[in-house]
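One structure below.
A single protein chain has been omitted from the complex, and every remaining protein chain is retained in its original position.
Right, subunit A next:
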Amino acid sequence: MRTNDVILQTVTTIVSFMIILFSVQLFFAGHYHPGGGFIGGLMTSGALVLLLLAFDIKTVSKILPVDYKLLIAIGLLLAVGTGAGALLFDVPFLTHAYNYFNLPLLGKTSLHTAVIFDTGVYLVVIGVTMTIIQTIGVSE
């Protein structure tokens, strides 16, 4: 017998977007406020887990055709690349740089290369969490 979980699926479609917005806010606020790449990645994978709970793996991989193991590799590449990029400017490994730029909508903004490193952490956390959950959590 198929159970009808229309309430769970309707709530999930609305709530998962709010969780993803919250995770993006946590990620970008990480430099000045509590948050950062780690907790942002965990919250994003929380939203994906909620999608997995309400739907199934087949549907979710159709919505988001992402290979999470590739995501780990891209994240590590970004983190190492930020560190190695410092070597091009004749400064020690993982030296970060920042400057102020005038962006069209945001005005005077401080752009920091630590954000790229944090993006690497974010992608690795999503990749590891989703790989573990998809490998262990599936019932055959």
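As a convention for this text, a contact is a pair of C-beta atoms (placed from the backbone, for glycine too) under 8 Å apart; a residue touches a chain by one contact, two chains touch by 3 or more; residues count from 1.
Convention: contacts and distances are computed from a predicted model.
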Protein that the absent chain corresponds to, by UniProt name, given "Sulfite reductase beta subunit", "Carbon-monoxide dehydrogenase large subunit", "Na(+)/H(+) antiporter subunit F1" or "Cytochrome c": "Na(+)/H(+) antiporter subunit F1"
Footprint left on subunit A by the chain that the document does not show: 2-3, 8, 15, 19, 22, 26, 33-35, 39, 43, 46, 49-50, 52-59, 133-134, 137-140
